[in-house]
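One chain of protein is taken out of this complex; the other chains stay put.
First chain written, first letter: the chains are A, B, C and D, and each begins at residue 1.
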Amino acid sequence: MTAPAASLPQSAAEGTPSRTAAIVVRRVWTSYAFRRVLQSVFVIWLVSTITFLLMHFMPGDPIEIMAGRLNSAGMSHDQAMATAANLVNYDPDASVWGQYLEFLKGLVTLDFGNSLTNPSKTVFEHVMEYLPWTLFSVGAGVVFAVVIGVSAGMAMAYRRGSAFDHSMTSLGSFLTGVPNYILIAAVVVIGYTVLGILPFLDMRGRITAGVEPGFDPVFLGDAVFHAILPIIAFAFTATGSFMLNMKAATTEVLTEDYVTVARARGLKPGRISRGYVGRNALLPVVPQIALQMGMLVGGSIVIEQILDYPGVGQMLMSAISDRDYPVVQAAVIILATSVVVASLIVDLVLVKIDPRIKSEGQDA
Amino acid sequence: MSDPILSVRDLSIAYRTGRKESVTAVSGVDLDLYEGQSLALVGESGCGKTTLGLGLLRLLPNLGEITSGSLTYRLKDGTRADLLAMKKEPLRRFRWNEAAMVFQGAMNAFNPVIRIVDHFADTLRDHADGKKWTKAAVEARAGELLETVRLDPDRVLQSYPHELSGGMKQRALIALAIALDPQVLVLDEPTTALDLLTQRSIVQQLHELRSKFGFTMVFITHDLGLAAELADRVATMYAGRIIETGSARDIFYEPKHPYTAGLINAVMPVKGDRPALESIPGYPPSLKAMPDGCAFNPRCAFATDECKRDRVPLSLLTERPLGMDHSVACLHHDQVRLPRKESANV
Amino acid sequence: MSSAPLLKLSGMEQVFDTKKGPVPAVGGVDLEVEPGKVLCLVGESGCGKTTTARAAAGLTRPTAGTVEYRGKNLADMTAAERGRYRRSVQYIHQDPYAALNPTRTVYSTLSAGLKRHGIVKNRTEARAKAAELLQLVDLTPPESYLDSYPHQLSGGQRQRVNVARSLALNPDLLICDESTSMLDVSIRVSLLNTLGRLRDELDVGFLFITHDLAVAKYFAWDGEIAVMYLGKVVEHGPTPEVIGNPQHPYTKALIGAVCEPDPDLAKANRAAEQLRSAEIPSLRDLPAGCAFHPRCPAFEPGLCDTAEPALQATPSRRRLSCHVVSRDLQRAPDADRTITFEAVPGSRRPEPETAH
Amino acid sequence: MTTLDAAIAKPRKQFKETFLGRVWTGLTRSPAGFAGTVLVLGIVLFSFVGPLAIDQDNPTDTTKIWTEPSAEHWLGTQYEGKDTFTILVNSGAEPIWVGTLAALMAVFVAVVFGSAAGYFRGKIDAVLLQLTDVTVTIPQFLLMLAVVAFFDDIPAWGIAFVVGSTMWAFLFRSIRAQVMSLKEREFVEAARLQDLGTARIVFREILPNMAGFIFVNFVIAVNQAIYAIVGLYVLGLMPSGTPNWGLMIHQSWSQNFYLNPVALPFVIAPLLMIVLFTIGLVTMGRGLDQALNPRLRER
Partner (left out) sequence: QAKGSEGEGASGKFVYVYPFDVTTQHFNAAIPNAALLVPAPNAELFIPRPAILNWDSQEWIPQLAESVDLAGTTLTIKLRSGVKWTDGNAVTAKDLVGTIYLQKLNAPQGTVGWDQLTSATADDDTTVTVQYSAAFPGVEHGALKVQVLPHARYGEWMDEAEALVAAGAIQGSPEQSALAEKIAAEDFKDAEGGFISCGAYKFKDIGETVITMEVHQDGLFADQVKFQTFEIQKGDNATSVQLLLASEVDYSTQVLGATDRQTIAGVQGLKELSTPGYDGIGLMLNQGRFPEFADVDVRKAFMYVLDTEQIGEIAKGQGGYYLPKTYTGLADPHAEGLFDDVELEYYSVDHAKATSLLEGAGWKKESDGWHKPDGSLAEYTIIGVEGWTDFTLSGEQAAAQFKEFGLQISYENVPEDNPWGIWGAGDYDIAVRQWANPFVPYVYGAWQMTWFTDNGLTADAMGMGLPVDAVETATQGTVNVAELYLQSQQGTEEEQMAAHKILGVVFNETLPRLPLFLNQRVSYAVDGKRVKSIDPGDYDLNDIYFDNPIMVRILEGAIEPA
C-alpha cells in the first residue's frame, strides 16, 4: 500500500515494452486483490492440512469404525475388520504422508475421488447433495438476522434507556446467550408437542416426498416450508448478536457531530438513521456477518439433526464419525472457501462503504 | 416590517453535568431580529455563544435544555411559529429550510462515508416538497452553490469529506447551508478556518446572498473585523448573558460596557507598527464558579460594591428602530471610554 | 548546541495518493526555524500549511525532501533520538475537536505526558502541574475544567486545552496550526503573550500557522513570514518587511483583504476586488507556469504562464517567486522600497458618518 | 487562592477519575449498572457461597424420581431422586469461572491481536488475519474431537483455554477495524506527539473508545464459553460427576427431559441461571458504558 503509485505512470510512460510488462507484473504482484487471493489460497491450504492432520490424529480409521459397527452386531473383531475392509474403499496401510500427497493432488485437481464409506458416489456429488440446502438455510437465516438485528439494534440505540431498549437488550442477550438449538427445540416442543399448532412432522426434511425439484412454485414453496425452522434457528443467535453489536456501534455514532448536523439539516429521520447513523454504525458490524455465516455453518450440525434437515452439518458429522476422510476434507475445503470468500466480500464491501480505508497508509 | 423574523425572550439554557448538577450556559437572553438584519455575536470564549446559536434551532444536545423563555419565528409563508412548541415533523421541515446553521466544528460536520455531493442531494431531496431532484439537477445545484464559496465543483463534489482540507470543508458546509435559501442563517465562527481571501469572498458572497434573498444572519465570531464588515448589529456576550447590544457603529465606536471596550482594545491591527497589546486583566469566569452580581466585576476597573451585589440588567441607552437600540448592562457605562480610540486612527 | 537550525525543511514534498490521482499538496518547500524565533506560515486554505506542519512534526513522511531537527534528518534518527525529538517538538492540531480524546478528562489528557516522562511524581503534583498549564492558557479557575470532558467545553476552551497539552513537555519547538482561531481577541492576546514569553525566555522556536495576518504580525514581529500558495512558498521574509511591504501580488492581495474592526472602513473595503479570478486551481491540475497567474492582477501573458518562477532571494532579505516583480526589481533595484502601504487599495479610512 | 490551591492539590474526585473508579461509579451509581451488578453478584454468590451454605447431603433415592417442587425440594427432584435445588446451587461455580476465564482469554487475545494488527498493520496484520481466517474456518467440532483424542484428562482451565482459543477470532476483526479507524484520529496523533508509548496509546487512548463494544462482546463470549462447555459434554470431553449447568442442560437435552413436564424445573433452572447471568452482565455493561464513554450522556 505504501508503494508510491504516483511514480508509476511516469515510469510506465518512459518505459520500453518489456519494462512496461515488468511494471504490469509488479503491479499485479503488489496489487491488493492479487495478494488477497494468494492469502486466501494459503488459508484454504492451511485449513485443509490442519483438518487432514486432525482427522488422522483421531483414533480409528474408516475400516475400524465400520468394523466397530459390524462388531456391535455380533461379529468378532477379526471378522468385522475383514468385512469392513471390503466395504470401505480405504487402504489402512498407506502412509499418512502418502495420503497427504494424494490429498494435495486432489486439492489441486479438485478431484477427491469417491467417498470411502459410500463408494458409489464421488465426493463432489456427495457434498453437493447437502451443501446447497445448508447454504440456503444459513444464508436466509443470516439475511433475516441482519435485517432484524440491525434495525432493532439501531432502534435500541435511538431509544437508549427506554423500556424498549431494556427489553430488547435483554431479548438480544437472551438470543445470543441461549444456543440456537435449545431455542429451536423450545419452539418445536411448545409449538408441536404442547400446543400442537406447528406441523413439525411435515416440516422435517428438506422436501416433501414426491415433490419434483425444479424452478416452480410448488418446489420452491415446499423447500421454503421445510427450511423455515432451520432458518429461524440460524436467525436466532445471529439476530441477537447483530442487535447487541449494532446497538453498541450506533450508540457511538449517535454522538458524532455529523449526526447533529444532519438533524440540523432537517433531513428525514429515516435518511439520517439509514444514511448517516446506520451506514457508519454498520462498519464494525459488517465483518461479523461473514463470521456469523461461517460460525452458523459450523454450528449447523445440531440444528440439522434436531430438525431432520439433511445439510452439510449432518453430512460432516457422519463423515467425521465414519472417518470418511475425503468427504470431510472436501466439506472443510468448501467451508473454508466460503468463509474466505465471505471475508473477501466483506473487505470489498467495507472499502465500498468506508472510503477512508482506501486512503490510509501515509503514516510515518 | 415591524414583525421580527426571530424573537427570543428570556431564553436560558442549561447543561446537566451530573445527576443533580447542571450549569447554566445561557441566561435570560432577549433578542429581536428583523428581516435582512445581520447580528454578530461576539464575546469571551466559552460564554455561551455556540449554545445560544444551537438553542435558536433547538439543536441542543440531549443534556442541554432550554430551561425557560420563548423562541418564535416568522416563517416563509408569513405565519409565526413557536419553535419550542413545534412537533417533530414541522421542526424538521423548519430546519435548514427556514433556519440553517454552519457549525463551529465543520471538520466533523460531514458524514465520512458519503461524498460531498450526496450531502447536497440528501438535503435537497428531504426538503423537496414534491420536486424531483435528479442526480444531474443535484449536481448542477450543488456545483452552483460550491462555486459561490469558490470551491471547484469538479473536484469537491465527488470527494469524500476526509479528502478535503479544513477550509474546504467549512466552505462546503456554508454552501450546504444556503442550499435551501433559509431565512435565518446561524453561522458559528464560519470563517475561522479560512484564509483571508476566502474569508473575503465568503463575506462578499454572504453580502450578495443577503441582498439577493434578504435572509437574516446571526453569526458568531471572534474576528471583530469580520463583525464590523458583516454586521448591522452586534451583541456582546459575557458569561451567558448579553451584556451589550447595539448597531455596529455603536459597539465599535462607542462601546459602553467595560468588557466590550476591553475586547475592542485588544484587537491587533495589521497595519502600522506592532503595538504592545494588553488583554483584559484577570481571568474569565467559569460557569461553575460564577461571581455574584455583574459577572465581569472581578476584572472590571470600575467595579463598585454595588456591582457585586445584584445582577445588572440591560438598560437602554439609545433607542433605534428595528431592534437596533443600544443597550448595555453596566452600572458605570458612562465612565467607559475606548482608550486608544484616538490613536487607532493611524 | 550546534549551529544547525532547530528545524529545517529542505525540498519537502508531499504527494497524496488518491483514487483520482496524485495530489501534490506540498511541492518542495525550504524553511528553517531558529530557536527563540517564529516562522509564520500564512496562505490560502488548502495550500498545504497543515501538510507541511505535519511533516515537520514527523506525523507523515514526506514523499521527497528532508526534515531535519537540530541538523539530524528525521528519517535517519535512531529510536532514542526520535524519542527526544518527539518530546521536544510539539504539534497542535488545527481541529481542537478531533484532537482531544472524548473519553478522557482534561486532567488526564494533560497529565498523560507528564506522568509518562516522569515530570511529575504523583497525582498531587500532576494535578498541580495540570492546573498550572490550564492557568497558562487562561482556563481559570483550573479546577472547574480539570475534570471536564472535551464535549463539555466550548470550541475555544478545547483549543486552549490543546495548547496546554503541548506545553506540558517543555518543548523546544512548537508547531501551532491555527491555534488561536477560536479565541476571542482578549484571550488571544493573552495566549500570544504567554507563548511570546516562552519564545523569549526559553528560546522556544515556533512554526506558527495562521491565516490571521494580525496575529502573524503580532507574534512573529521578530521572526519571519512565509506565504504559501498551492503547495509552494511564494514569498518569505522578515515579518515587518512582508507585512509592511508585500511584494508578491498574492501577498498584497492577502493584506488587502484584511478586515478592520471598523464598520465604516469595512463598508468601503467591501467594493474592492483585487484578483482577476476567485477560482482556486486544483492541485491535481496546476496551471502551467506560475500557479497564481490565472488570478494575478500583475499577470503578463507569455511570461507568467510559461515557466514556473523560482523562489529567489531579493536584495531586501527576502525570497520571492514572481516573474514580474523580480524583473521589475532587477530593472529598479530600489523599487521594493517604493511600494508602500498606502498603495494597497482601501486602506484609507473615511471619516465616520456620524459623530458623537 | 488558598482554597483553590487546595482544591487542585487534593482533588475531591480522586478515585472517580481512575479507570477503576469510573467503573465503580458506573456500577454503583447508574440504575442499570446497579441492577446488573446485583444480579451478577447474586448469581455468583449463589454459586460460590451457596454450596457452603446448604446441606450437601443429597442422596440418590429411587422412590423420589421426578417429583414436583415441594417445601422440602424447592425445585423438585431429578432422575435419580436427588434434590434439584441442591444440584443447581452446586452447578454454577465451574461454568462461571471457566466461562469467564475463556471469555477473558478470548477477549484479551482478540484485543491484543486486534489492536496490534490494526495499529501496526503490515506483516503482523497479514499474519494475524490469516490466523483468524484459519481459526474461524477449522470446524470446531473436529478440533474438539481431536482434543478429546489427545488429552485424556483435561483440567477446567484447559477447557477454558480450548474454548477461548477458538472464540477470539470472532472479535478480532471488529477490534482491528475499529483500531484502524481510531488510530487515524487526531487525538491518537496527539498522544503520539506526547511520546506516550505505543502500549499506552493503544490501551489508554484507543481502547477506551471502544470499551462498550468490547464489553458487549465479552458478555457474548462468556455466554458462548458457557455453552461451549455444554457442547463439550455432548462430545464426551468433560468428565461428568462434578455438577455443572452444562451437565444439567446436556442431560435435559440428550435424555429428553425437556419433554417431561415434571422435569421442567431441572431443565429450565440452569438455562435461567445462564440467561439471568447474561442479562446481568449486559445490564452491568450498560452502566459501565456510561461511565467509560462520557459522550454517551450527551445524546
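What we mean here is this: contacts are C-beta pairs under 8 Å (C-beta built on N, C-alpha and C of every residue); 3 or more make two chains touch, one makes a residue touch a chain.
The model shown is predicted, which means the values in this text are computed figures rather than measured ones.
Engineer: Going by the touch rule at the top, give the shown chains the omitted chain contacts.
Structural biologist: A, D
Engineer: Which of these, D:W66, D:W245 or D:F277, touches the one chain of the complex that we don't see?
Structural biologist: In the complete complex, the chain left out is touched by residue D:W66.
Engineer: Among A:M55, A:A80, A:L107 or A:M168, which one touches the chain that has been omitted from the display?
Structural biologist: A:A80
Engineer: Quick one: say which of A:T20, A:T208 or A:T337 touches the chain that got left out.
Structural biologist: The one listed residue touching the chain not shown is A:T208.
Engineer: Based on the whole complex, identify which of A:H56, A:R69 or A:R271 touches the chain you can't see.
Structural biologist: In the complete complex, the chain left out is touched by residue A:R69.
Engineer: Across the whole complex, list the residues on chain A that are touched by the chain not included here.
Structural biologist: Answer for chain A: residues 59-60, 64-65, 67-80, 82-83, 85-89, 114, 118-121, 129-130, 188-189, 192-193, 196, 200-201, 204-210, 306, 308, 310, 314-315, 318, 320-322 touch the chain left out.
Engineer: Could I get the residues of chain D that touch the absent chain, sorted low to high?
Structural biologist: The list for chain D reads 60, 62, 65-66, 79-81, 145, 148, 233-236, 239-241, 254-257, 259-260, 262-263.
Following the convention adopted for this analysis, only the chains that are shown with their structure count from here on.
Engineer: Just curious, how far off is chain B from chain A if you go by their C-alpha centres, in Å?
Structural biologist: 54
Engineer: Centroid of chain B to centroid of chain C, CA atoms only: how many Å?
Structural biologist: Centre-to-centre distance between chain B and chain C: 26 Å.
Engineer: What residues in chain B touch two or more of the other chains?
Structural biologist: 61, 105, 108, 163
Engineer: For chain C, give me the residues that contact two or more of the other chains.
Structural biologist: Touching at least two other chains: 18, 59, 95, 97-98, 102, 141, 151.
Engineer: Would you pull the chain A residues touching chain D in the complex into a rising list?
Structural biologist: 39-40, 42-43, 46-47, 50-51, 54-55, 57-59, 160-161, 166, 169-170, 172-174, 176-179, 182, 185-186, 189, 193, 241, 244-245, 247-249, 251-252, 254-255, 283-285, 287-288, 291, 294-295, 298, 301-302, 316-317, 320, 328, 332, 335-336, 339-340, 343, 350, 354, 356-357, 360-361
Engineer: In the complex of these two chains, what residues of chain C are touching chain B?
Structural biologist: Residue list for chain C touching chain B: 18, 20, 42-47, 50, 94-95, 97-98, 135, 138, 140-141, 144-145, 151-157, 159-160, 178, 181-190, 193, 211-215, 217-218, 221, 240, 243, 253-255, 257-267, 269-270, 273, 275, 278-282, 284, 341, 347, 349, 352, 354, 356.
Engineer: With touch defined as at the start, can you tell me which chain B residues reach chain A in the complex?
Structural biologist: For chain B paired with chain A, touching residues are 57, 59, 61, 88, 91-97, 100-101, 103, 105, 108-114, 118, 122-123, 126-127, 160, 162-163, 173, 176.
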